[in-house]
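A protein chain is absent from this complex, but the other protein chains hold their places.
The chains carry the letters A, B and C, assigned in the order they are written, with residues numbered from 1 in each.
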Amino acid sequence: MDFAYGPGRNHLFVPGPTNIPEHVIRAMNRNNENHRTPAITTLTKTLLDDVKKIFKTTSGIPFLIPTTGTGAWESALTNTLSPGDRTVSFLIGQFSLLWIEQQKRLNFKVDVVESEWGQGADLDALESKLASDKTHTIKAICIVHNETTTGVTNDLTKVRKILDKYQHPALIIVDAVSSIGALDFRMDEWGVDVVVTSSQKALSLPTGMGIVCAGPKAIEATKSATSVRSFFDWNGYLKCYNLGTYWPYTPSIQLLYGLRAALDLVFEEGFENVILRHKRLAKATRLAVEAWGLKNCCQKEEWYSASVTAIVVPPNIDSGEIVSRAWKRYNLSLGGGLNKVAGKVFRIGHVGHLNELQLLGCLAGVEMTLKDVGYPVKLGSGVAAASAYLLNNVPLIPSRI
Amino acid sequence: MDFAYGPGRNHLFVPGPTNIPEHVIRAMNRNNENHRTPAITTLTKTLLDDVKKIFKTTSGIPFLIPTTGTGAWESALTNTLSPGDRTVSFLIGQFSLLWIEQQKRLNFKVDVVESEWGQGADLDALESKLASDKTHTIKAICIVHNETTTGVTNDLTKVRKILDKYQHPALIIVDAVSSIGALDFRMDEWGVDVVVTSSQKALSLPTGMGIVCAGPKAIEATKSATSVRSFFDWNGYLKCYNLGTYWPYTPSIQLLYGLRAALDLVFEEGFENVILRHKRLAKATRLAVEAWGLKNCCQKEEWYSASVTAIVVPPNIDSGEIVSRAWKRYNLSLGGGLNKVAGKVFRIGHVGHLNELQLLGCLAGVEMTLKDVGYPVKLGSGVAAASAYLLNNVPLIPSRI
Amino acid sequence: MDFAYGPGRNHLFVPGPTNIPEHVIRAMNRNNENHRTPAITTLTKTLLDDVKKIFKTTSGIPFLIPTTGTGAWESALTNTLSPGDRTVSFLIGQFSLLWIEQQKRLNFKVDVVESEWGQGADLDALESKLASDKTHTIKAICIVHNETTTGVTNDLTKVRKILDKYQHPALIIVDAVSSIGALDFRMDEWGVDVVVTSSQKALSLPTGMGIVCAGPKAIEATKSATSVRSFFDWNGYLKCYNLGTYWPYTPSIQLLYGLRAALDLVFEEGFENVILRHKRLAKATRLAVEAWGLKNCCQKEEWYSASVTAIVVPPNIDSGEIVSRAWKRYNLSLGGGLNKVAGKVFRIGHVGHLNELQLLGCLAGVEMTLKDVGYPVKLGSGVAAASAYLLNNVPLIPSRI
Partner (left out) sequence: MDFAYGPGRNHLFVPGPTNIPEHVIRAMNRNNENHRTPAITTLTKTLLDDVKKIFKTTSGIPFLIPTTGTGAWESALTNTLSPGDRTVSFLIGQFSLLWIEQQKRLNFKVDVVESEWGQGADLDALESKLASDKTHTIKAICIVHNETTTGVTNDLTKVRKILDKYQHPALIIVDAVSSIGALDFRMDEWGVDVVVTSSQKALSLPTGMGIVCAGPKAIEATKSATSVRSFFDWNGYLKCYNLGTYWPYTPSIQLLYGLRAALDLVFEEGFENVILRHKRLAKATRLAVEAWGLKNCCQKEEWYSASVTAIVVPPNIDSGEIVSRAWKRYNLSLGGGLNKVAGKVFRIGHVGHLNELQLLGCLAGVEMTLKDVGYPVKLGSGVAAASAYLLNNVPLIPSRI
């Protein structure tokens, strides 16, 4: 029934869906339940409380929506904006592109601010737009925190500063799909109004839960937002929150228990340790890339992503061949290049429930795959560079000391 | 972590989410995978082919959407209709009501045809509306096949006949959430244009997959439908179907394997046998209700539902007490009364992967619960009535003969 | 892969293997681990401590042996006795017979004290044997606490009293395979020297762990016991206990975690509540049997078993047909008659993680099966009798009040 059986484990290094820890698989290994019992109500309450911690918000209200990241985007937009509203959106990769296309389909007027793929959002352009927008026609700044296509992370504190500088009331709506739970994200401190993530990334769950967290300004905006919405409407949730029933429609019982287990693991490891672990694996990956003589698609250190690294291949090599070969020969799942960078980059996702030796196995597999496709890498070079760094930076596992 | 532990198994008799067979739980007990591999593509293809069989369609195109029934409704409507379009919708219970509310929110003009709760759709009213709609202002007939609130199943062949009689081009859009996979449903033969179901009902999966099947007229309608849609847009799927990539965004790997297992079980049992089993359990339930001296909320035999029976309690009894008591004392999950019938009916869901002794255990539990809340039922009476019928109608399990 | 698929759940009412709770299935759903880590050592320590609670012993030492009940028997005997040693053994059913055969094969001289099957151990015979055994040639009394063949439970306090009366030093070695974890068993208070149980009975685990608990006198006896033993030798365990390594050979990691979960469930429910639940289900079963006009194989109330009821069928009926029919038509697994009572009794196991409605479903199935094989039972009669009793005796589930 697997259609493509291979011996040993699949080495899953796409930037989502990510590896599900055994604890979470176990927690989800269960029959359905009636979602209208006090048990599920109690469980839901703990989830709504605890999920806020990984957004670092106390004032935000989370919605656990049975959808994907794409649906969560739609939820963020339609609940806070009205058709014809002007947004500023940064095009820096495939996911920001798709989000911009969605914004257009939902009838917002989108000021697209494009950067070369591999660069972060052009915040100078934002500044000039805001500077000239005396009448506050711009209603929202839509920005991807971590662009999975290129491995670029934007600095959201700068966005906040620019808005503050011009006392501009636009909402900040953030796609944090591949960052929440992996990268430091401070919704309250940074003044982000809506944050969107989904279950199959750093939370290491199956796909199927879009998590949207809305701050007070965003909740206020729902009152005047006239975008048509039904399934994604927050008011349905808010009514149920008030009633203590929590669910406007049937949630996945399994994902609720799974999220409970996933959060428990985060807190057991310590959320700050989780963030450090992601930084560490990312740094190790970049050192390997350097050792291989390849270039990071992300052009500057300030944008380096802790959840995914996109690697530029030489012009004579098709990165799609790397992805295909890795899967067919080494049971290694890498991310391919998308759209503008199709054929030009491949990606190593180092997000979710991973450790050092898993990454080093992946890096060894990339080395062999590079050889396979004709790139003259020195075998062991990336692993050596990554190991040298990790050797000095991996802590002992606290529960085993 | 269960928040409400009780010894032994939970007896799950709400009309969804339903019991997940061990086979399906097993099939879903797995790590994530990259959804962009040939393995998932091949798997998806088998699912799209095989799921059509339970809709009994060859011309329909199925969409397996990461959402719930509510989202699947929205998908059916926004892909085929434009704001301001006139629909005829039958209000016969809570789910038809919620769907009508959605239709209104999505800016359709809804002709609501209400019946007393416990009755089927008023098709005479439909006939007069169609008779007088010479200019074909009515764009869609929206009808719930099986109203889960009241245990009422509408006869869709009659809807088709009326439309044909007046050669009316309106689409027939059907909520078959609690019927597909349990009841005989013949999309092609009945001339239904869009059918909506979801995973946690007869398919016995977790919540999280809305399945929409669209016939050729519905696909054609997408071209002119101007309702705003993004996440739910069928074109995103159709493009991917043509490309052979199948998924416009990340699906739940687990639900795909789960659906594969669920369909395999249906075919192993034989789909017609599954339908007969649902009829048999429903009939046994009704006989028990009769023996208890209680009334079926569904007022006529022609509307009796094979997936759920709603039972009217005497005026001095609060049906909510029955539901609460059954769960608290007997680990039995029954459906409560909703909206107009809140406090007045409770519901036994007999949909999904169930057998006779599971149902008889449930009926015995209902009997004790009825006693608990003061209704003078004769213990064993319902079980006896149901058993007497089952004794003559349960076949031997084919694989064990 | 199930070879005998049937819709809905299997109703498992053999007196072992018993139903595994979802919690325990989940806990066992895991990869192997190195059994030589501190993690497994810590886990093992908690198990050895906690398992004593269900034996109600503080002075006993438990051994968790990778074997079945048959192997656990052998372990109890060979560690405490020497070839040629005289034992008194009670033959009251198939399992006591098999144990006696084992004792003979292991070269003990067995005084077999036989009772009619359906009666308890003949303790008068024991008394006379002890009375005349002035020189203490009898080294051990071997007695089955709960004879699963006939649903007979022996009163072990009487055995102790008789030994005390004659100040006889013989060991009391008890097969408590189908009682530990279900029935009240007080190893210390009753002065039992060795107790044997196994995982697939009241503990609701898979087969594969034989649990032997040895009191101080039994441990002392190992020093002089010359029976040849290797795999089953307690000294191997005791050495490892002293070293803190715990395992003389590789244990099943999965069963260790499973036992942890199973014990956690026992303590969550409250062990005394577990015992009461078993009594309650047994009583309800007997009331059903009476209502059906059938006889309990167990001849006197003092011997009634709380874990299994053996039911005598009329002479014209083959109980094997009942077992076969129940499985083939109703997916109901009943216990058959063994040896002397083959064809004459069938058995309902009500041991392990079960609740009232599960039992009532089983009873309803037995009623239909009885009809199937030509016994003129009144349908619903057994369920009614059992329900009437349960109605007055089932407590609310504490966590749901």
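General observations
Definition applied: a contact is a pair of C-beta atoms (placed from the backbone, for glycine too) under 8 Å apart; a residue touches a chain by one contact, two chains touch by 3 or more.
Please read all numbers here as calculations on a predicted model, not as lab measurements.
When the whole complex is considered, the residue among B:Leu12, B:Ala27, B:Ile322 or B:Ala385 that touches the unshown chain is B:Ala27. In the complete complex, the residue from A:Ala225, A:Ala282 or A:Leu360 that touches the missing chain is A:Leu360.
Considering C:Pro7, C:Gly69 or C:Gly151, the position touching the chain not shown turns out to be C:Gly69 (whole complex). The chain that is not drawn here is touched, among residues A:Gly6, A:Gly84, A:Pro216 or A:Gly374, by A:Gly6.
Mapped onto chain C, contacts with the missing chain fall at residues 1-4, 10, 12, 14, 16-20, 25, 27-40, 42-43, 66-71, 73-74, 83, 102, 105-107, 198, 200, 206-208, 227-233, 248-255, 257, 260-261, 327, 333, 336. In the full complex, chain B makes contact with the omitted chain through residues 22, 25-27, 29-31, 38, 400. Considering the complete assembly, chain A touches the hidden chain via residues 2-9, 11, 19, 22-23, 29, 265, 268-269, 274, 277, 327-332, 353-358, 360-362, 364-365, 367-368, 371-372, 378-381, 383-385, 387-388, 390-391, 394-397, 399-401.
What we mean here is this: only the chains that are shown with their structure count from here on.
Chain contacts here are complete: no pair of chains fails to touch. Rotating chain A by 180 degrees superposes its CA atoms on those of chain B, with the angle stated to the nearest 5.
Annotation: the chain B:chain C pair of sequence copies touches via predominantly the same residues, more than half of the used numbers being shared. Chain A and chain C have Cα centroids lying 53 Å from one another.
For the pair chain A and chain B, the distance between mean C-alpha positions equals 34 Å. A straight line joining the Cα centres of chain B and chain C is 44 Å long.
Taken residue by residue, chain B touches two or more other chains at 2-4, 19, 29, 327, whereas all remaining positions touch fewer.
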